[in-house]
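Supplied in structure tokens, the structure appears directly below.
For this view, one protein chain was removed and the others were kept in their places.
Let's look at chain A:
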């Protein structure tokens, strides 16, 4: 019997190896392992065996069954895989054809710049304050140490609505409103971004509407060095860690002393080029120590509190950072301009 079983095994394995489709394999399964298959037929003769032989032959028979089953399964899988491969081959497409276009939107470049600046100062503990764009003369000028008839009012050509109402020329009234709201009894760390308006004819460098962002810090013992350090952090974040800053004296009615901040030109690295008009420096923003009268007018005791303020045009920052050459691009909203800078 042992020989018979071994013969069945080798015959079956050879047949499976030769099988070419799943139907042939099915037939072989019946032929060798089925109820009437050759293995079953051989095993029917087990009864004739001795008690000692029976378990040996039984084990052998199981092994032969397992071996044939395994071969059948392996061959089945192989044939199926071949069939699948053949089918997939027919499904080949031209991957070089263009894909389904996705409509890409995005933020306006100025929004991206504004949010970048906001996030930088939020990280340093500033809150973000906003205020009305139609302001009163009182908050836009008088509260900022610009009484009526002050010669410096000429610096800002104003769109008046009535004698008392106007389109704000700066975001500083938000500072005045915040100081007033805090009633002189708590420190302040804030920035105020927003639209402002001036009587300028629109050209490559002027726009009757533009955006500013201003900052204000008020506390006991705020120093001019604090302003310098803060602006240095800002400049390095916005324009690169290798940039240097310098302060120059300037004049704004609501700060004393007042400064302009220049950043070293990144085009020429301070050597002088056409971008920086050969000076090696580019004017970025203005600031200074809050004028004691401005503090006092909003209820802050200027002998106890001091503060610094700074302000900049967002368009100017964007133009310098991205090399935009005409401020009107921001307001024309040509899709070919906007999509250069999109960022969701």
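Operating definition for what follows: a residue touches a chain if its C-beta (ideal position, glycine included) is under 8 Å from a C-beta of that chain, and two chains touch if they have at least 3 such contacts; residues count from 1.
As a working rule, contacts and distances are computed from a predicted model.
Undergrad: According to UniProt, what is the chain that's been left out of this complex called? Choose from "Spermidine/putrescine ABC transporter permease", "Phenylalanine--tRNA ligase beta subunit", "Acyl-CoA dehydrogenase" or "(2Fe-2S)-binding protein".
TA: Cross-referencing UniProt, the chain left out corresponds to "Phenylalanine--tRNA ligase beta subunit".
Undergrad: Pick from A:46, A:134 or A:181: which residue touches the chain that isn't shown?
TA: Of the candidates A:46, A:134 or A:181, A:134 is in touch with the missing chain.
Undergrad: Over the whole complex, note the residues of chain A touching the chain we left out.
TA: Touching the missing chain: residues 97-98, 100-108, 110-111, 115, 118, 121-128, 130, 132-136, 149, 151-152, 154-155, 159-162, 165, 167, 187, 189, 195, 197, 199, 201, 208-209, 217, 219-226, 228-230, 232-233, 246-251, 256-260, 289, 291-292, 306, 330-336, 338-339, 342, 344.
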